[in-house]
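Before I ask anything, here is the structure I am working with.
Omission of a single protein chain aside, the complex is shown with its protein chains in their original locations.
After this line comes subunit A, so read on.
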Amino acid sequence: MNNNGAGSSSGSGDASPARRNSKRPKYSRFTQQELPACKPILTPQWVISVFTLVGIIFVPIGVAALLASNDVVEIIDRYDAVCVPQNMTNDKVGYIQNDAIDKTCTRRIKVPKDMNQPIYVYYQLDNFYQNHRRYVKSRNDGQLRDRSKENDTSGCDPEKTTSNGVPIVPCGLIAWSLFNDTYNFTRGNKALTVNTTDISWKSDRDHKFGDDVFPKNFQNGNLTGGKKLDPNKPLSQQEDLIVWMRTAALPTFRKLYGRIEVDLKENDTITVTLKNYYNTYSFSGKKKLVLSTTSWLGGKNNFLGIAYLTVGGLCFFLATTFTVVYLVKPRKLGDPSYLSWNRNTGGH
């Protein structure tokens, strides 16, 4: 452009001494919005590589996860219905609330595959809302941790005090409704010991439950919730309570009961003598006993492996599709002829 007009401004801007108070904006890469920038553009090559890369990463992970899950041997035995005597099946709640009836129940479990120790023993509850807003909050962490705060039962409604006003330790609905079924395992005639220590998180034992806090006035009310605690054992050692108090996220959950520290062989028959105390009949919840080994990925769950394989496969499929589309109908990058004003002039 012939712009000799601009030149005749006789360099007024360059003659800086004459214009000390210039309002010229100061230069910085930030204010001029000239920061070095990279522009990621979804070019076909790029997209195809991304999909392929995701596929390459995901499929092996999926395979590994699936293998890990298949390595896990898991035995699940639902016992809530079968442990109710024949004559009481119509009144399960009556059965469970009647203390006069013996709650002992015997289950036989066949080991499908060799199980290497440690074998984890879980109880699994169903339709139990440990995440209910009222339930979750019904505890006092200070009281559990610190003996001096024994009488602090705030937030523990409605299990704060006994009927005569003495504070309960540990207070609150969670502790009150502690799971109280017990399991005894025998293989042949030999009893299998279940190690119930070290089943809780270490941080809980060490910092959240005090070793000088002992249960007091627990389960003394007219309505007993769940398990009674040994008043001579500090809370930090009551690991079943600690596990129970770490509330579950969803209404179906497993809690660790203990560990069997012997290997089990295929076709071994294990007899479980259990005390069916815990009332899940009121809210139609299931109770299951679970024996499981673990892999590096934890327990048995095929979902993650399958999901990884699916997404990995999908990415490969997309990569292939894009490649085909790109080869069949190549599109020049940034072809300005696709712009509307080039497609039909004056059309706007």
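Here is the rule we use: a contact is a pair of C-beta atoms (placed from the backbone, for glycine too) under 8 Å apart; a residue touches a chain by one contact, two chains touch by 3 or more; residues count from 1.
Keep in mind that, in the parts below, contacts and distances are computed from a predicted model.
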Missing subunit (named according to UniProt) among the choices "P-type ATPase subfamily IV protein", "Small ribosomal subunit protein uS7m", "Trafficking protein particle complex subunit" or "Glutathione S-transferase": "P-type ATPase subfamily IV protein"
Residue touching the undisplayed chain, where the options are A:K103, A:K227 or A:K255: A:K255
Of A:V63, A:V93 or A:V194, the one touching the omitted chain in the full complex: A:V93
Candidate in contact with the missing chain, chosen from A:Q124, A:T153, A:Q219 or A:N276: A:Q124
Subunit A residues touching the omitted chain (full complex): 1-6, 8-10, 12-13, 19, 22-27, 31-33, 35-44, 47, 50, 54, 58, 61, 65, 74, 93, 118, 120, 122, 124, 128-136, 141-142, 145, 157-159, 173, 176-177, 199, 201-203, 207-208, 223, 225, 246-250, 252-256, 259, 279, 282-283, 292, 294-301, 303-304, 307-308, 311, 314, 318, 322, 325-326, 331, 333-336, 338-341, 344-348
